[in-house]
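Each remark here refers to the structure printed beneath this line.
Here the complex is missing a single protein chain, while all its other protein chains stay put.
Right after this comes subunit A.
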Amino acid sequence: MRPQPLLEVRDLEVAFRRTGDSPLVVVRGVDFTVPPCSTVALVGESGSGKSVTALSILRLLPESHAHIHERSRILWEGRNLLEFSSQAMGALRRRSLGMIFQDPQGALNPVFTIGMQLGESVRRAEGIGSARQVRQRSLELLAQVGIANPAARLSAYPHQLSGGQQQRVMIAMAISTHPQLLIADEPTTALDVTVQRQIMTLLRELQRELSMAILFITHDLALVGEIAEEVVVMRQGRVVEQGRCSEVLVAPRHGYTRALLTCRPTLGNLPARLPMIDDQGDLTPARASSGPRSSGPLPVVLEVEGVSKSFVVQGAGWRRSRFQALEPLGFTLQAGRTLGVVGESGSGKSTLARMVAGILVPDTGQIHFPGRGAPGRSGRATQVQMVFQNPFASLNPRFTVAQLLTEPLMLQGVGTGARERVELAVRWLERVGLNERALNRYPHEFSGGQRQRIAIARCLTVNPRVLICDESVSALDVSVQAQVLNLLRDLQDELNLSLLFISHDLAVVRFMADEILVLYAGQVVERGKAEEVYARPRHPYTQQLLKAVPQGIPLSAQGEE
């Protein structure tokens, strides 16, 4: 007989009230159970309702806006949580539930030291008052989550810790209550790959040590295999598939799960085009590689020589110091080729992108665009364009799509009148898979993927020869990411575009790039042909990076290694 589950979610339906409109049902008919001491992963893309589900379990949804259906039940050791008084719920949250969030920086109060914040939750959890005991317990917790030199860290402020350390502190606070269930909402999404690996290992160890259950929420199916025994795949508020990880990840029954697994590029599998999910959740198959692209001598379109950049850092009072963001580096980019730049946060990859795009002026060195006339300020715009990371921030929210797309044409003097420019804009819109109906709409009316398409179309209106993609697909859902990556490949083949493709995601760079530049703390640690770097990384940092990429292998399979 199975033990009584710790948590049972039965027929959960959550609706958001909208003023002057019918309520929007965001979660419907969700059923799953979390057995004690096990890990269940809740997987889905944005809008799938996974976070709302987690917040309903904690009863942290604002009651004025969200309505949980009367028939829904959330059973905690057999008792319905939804009927708890707020005191009982508070006690449960204090004693049995822990939660960690995606953004540890936002979750920690910047004006209090780590010691004060951790101490507060220790005091509440243990009911101990003496400062010495609290300090003792705080030190234990910090040591438990793997923070080196915990005594010094207690008096540090959150901003003095790295993102990974902050997340460790959040975990320490969450486990200070000896929770039976830890809800982890995208705990590693904001972190670098190598740090993500460390946090995942820590969570796994803690789970074993403290014998608690974990409800792990993520958009990344590859990560699920690293930690969970069971997986619940959600899409648009419904559960599409659930079961044991070893079965779901290896032999997914539902098309959407299969799509999620395959439309993300992996290090091993390299099709010319990624498979894509259409609106029905069906999969368009991957297209095989159409043979190696021509590798003869190609004209060079971008030459970067000895470029470096440092920034002034404002210290206390009048003290200022310089921070070297990028050591001198150089590279060339040939027509129609892709140079991938890989690095973690702070490696200087965005600084490089912005210097090539002409947004930042390099301290030393030169950037040439051989072939066309001297690159003046506006001349450069026709040579190189940049697609930014966040399509929600890179399009002016007060401009219509028509204004967004015709502005560069106007600035560069392309086209003779408004009418001709609008027609050109429509051509580009159609090229990126939108149509003229988009013209008079504002960016907020589009989804993230559509916005990124508009941003790409805007860059292409001026016919640049080099397109810089600075983490251009990192903010997108996996399925949308596949569409945008395929679009970039298509456009590259068609227009003979050269790409400077910058990402922290090694698998995505592998899919796109012909050559690779690995940056670490402002220095190039490794460069070379993509196949060679990935197959035989020479520098220890590159090796470490590659090892940290989640492979999507279920735990059971890993154990047999």
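The working rule: contacts are C-beta pairs under 8 Å (C-beta built on N, C-alpha and C of every residue); 3 or more make two chains touch, one makes a residue touch a chain; residues count from 1.
Here, contacts and distances are computed from a predicted model.
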Name under which UniProt lists the unshown chain, selected from "Electron transfer flavoprotein subunit beta", "protein-glutamate methylesterase", "ABC transporter permease" or "Molybdopterin synthase catalytic subunit": "ABC transporter permease"
Options A:5, A:328, A:408 or A:522, residue touching the unrepresented chain: A:408
Touch criterion as defined above, residue of A:84, A:112, A:331 or A:442 at the omitted chain: A:442
Per the touch definition above, residue among A:177, A:196, A:385 or A:479 touching the missing chain: A:385
Residue touching the undisplayed chain, where the options are A:232, A:395, A:516 or A:530: A:395
Residues of subunit A (touch criterion as defined above) contacting the omitted chain: 18-20, 354, 357-359, 377-378, 380-381, 384-386, 388-390, 393-398, 400, 402, 407-408, 411-412, 418-419, 422-423, 426, 436-437, 439-442, 444-445, 455, 458-459, 462
